[in-house]
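My questions will all concern the structure given below.
With one protein chain withheld, the remaining protein chains of the complex are depicted in position.
Our next item is subunit A:
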Amino acid sequence: MKRRKFDMKQLPGKVGNELDDRFKLASPARKLMTKVFPDHWSFLLGEIALFSFIVLLLTGTFLALFFEPSMVEVKYDGVYTPLKGMEMSKAYESTLHISFEVRGGLVIRQMHHWAALLFVAALLVHMGRVFFSGAFRKPRETNWIIGCVLFILAFFEGLLGYSIPDDGLSGTGLRIMSGITESIPLIGTWAHNALFGGEYPGEVIVTRFYILHVLLVPGILLALIGIHVGLVFAQKHSQWPGPGRTEHNVVGFRMFPNYVSKQGGFFMLVFAVIALMGGLFQINPIWLFGPYEASVVSSASQPDFYVLFLEGLVRLFPAWEFTIFGYMVPAVFWPAVIGMGVAFTVPIFYPFIERRFTKDKAHHNLLERPRDNPTRTAVGAMVTSIFLVTTISGANDVIADQFNISLNAMTWAGRIGIVVVPVITYYVTHRICLGLQQHDREVLSHGIETGILRRDANGRFYEVHQPLAAPDEHGHTELEYNGWVVPKKMNRVGALAPAVKGFFKPIEEDTNGEKRAIESSDDKKEVGAGRH
């Protein structure tokens, strides 16, 4: 029998053809694979959040195999000595079981917690990038709002996860949540009793939170992440301004193979960092907190970092209680409920607030550097400073203890700081932005400072400037300010050969440095395109 010849080279093509015949994939796949993404480090911050969310789903699935969300009281009979014979809930007992008896359980639990912190931290950093570059402007307001909702969901998802092991710390946090719920006027008590199924702590809260934590909230998160990323595809990624970049094009790399391989590698890196932290850094040692009892409240009982700003607001706010129509509104209502409400809603509406002031209704696919919109940058820095002051105040007892500062002094520093620091931050940031802009304009009109001092016949010293274009008779160049990187070092425009490129080490050997010095007009273009 004649042996059929098998051609390896034709296999992908054949498979592709067969698939296309059935599913009509060729056209959408080509569109996807040839899609162009602009390349800049700051565009990769959102991916950290996306990848840590994937790690969360993977590790969370593992934990769910062993966790029992039940508040039934049991007697501990596991391996951890100092809890032997203690009464505790099934939830806490099974978390101890995961930590000490399930193979690899503790490292997966720790990875899950670190991934959760990384997820929220990356969300914040990514939101900061989108905010400070003006990427939320038309047509991307919807995606900004979805992003804000993702943050709010992540916030509550983390809080739910923090609560369900039913250890001493999570119970303390739950007690605070219960108190905040009760402080809401009119509906507080009803809302609380509906949530907890009666008085705190009741017997159902862990079970309810568990279902929210593993099914409902992650489901919504996943769907919204899908829409969020889908919108980036549909609306195309925004890009930094630069030579050849307009409002109507995208300059960058194709999805395949360039972008896909970079993203694949980056996922491995994110996974590696989470795994490393899960293995090296102890997080949430529930066996030290002990089972939850109402009488047990440890000092330094803090929420996870993204809730710390609320804790700080509660600590800083004076104990003002109002009685309205005979009903008392507790002091905690203002910082916790109103504070949280403002923190969650104002960012959602920010694109519309800004548009109302700037009256800017145009499409924006080109980003703005922070310095080119000093007011927005100053507002962002101001909000960041409020977040920092309140977050630091949320941990002020730990700081006071470790740095030998009076706790009272810390509280008052926070109270004064939350009023004074944002104002100073706003002003200073605004001035810095204007200063940076001015320096860019100066370089454009006078050239680059070379560091070469000359002395003329009269004895006067002056610095030689290297003009970026042919100067007029006053030595000025009229170059347009276009909101992108202006070269500020002489060798970047060709007086010397550029230093060997690459972030850690060069990609290729620098064999013809001399030659490149001569062909230096090329380098200028490369810098201008901002591909560093």
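In this text, a residue touches a chain if its C-beta (ideal position, glycine included) is under 8 Å from a C-beta of that chain, and two chains touch if they have at least 3 such contacts; residues count from 1.
The rule we apply is simple: contacts and distances are computed from a predicted model.
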Fill in: From "Cytochrome bc1 complex cytochrome c subunit", "Ferredoxin-NADP reductase", "Nitrile hydratase subunit beta" or "Tripartite tricarboxylate transporter TctB family protein", the hidden chain's UniProt protein name
"Cytochrome bc1 complex cytochrome c subunit"
Practice prompt. For the chain that's not shown, point to the residue among A:I348, A:A400 or A:L436 touching it.
Written response: A:A400
Response to the item:
Across A:E68, A:E157, A:D304 or A:D372, the one contacting the chain not displayed is A:D304
Item to complete: Check each of A:L195, A:I283 or A:I432 against the chain that is not shown and name the one that touches it.
Response: A:I283
Worksheet item: Which of A:S99, A:N365 or A:T390 touches the chain that is not shown?
Response: A:S99
Practice prompt. Would you write out the residues of subunit A that touch the absent chain, in ascending order?
Written response: 39-45, 48, 81-86, 99-100, 106, 110, 113-114, 117-118, 121-122, 125, 168-169, 253, 258, 262, 265-266, 269-270, 273-274, 277-285, 287-290, 293, 295-306, 308, 391, 394-398, 400-402, 404-409, 502-504, 507, 531-532
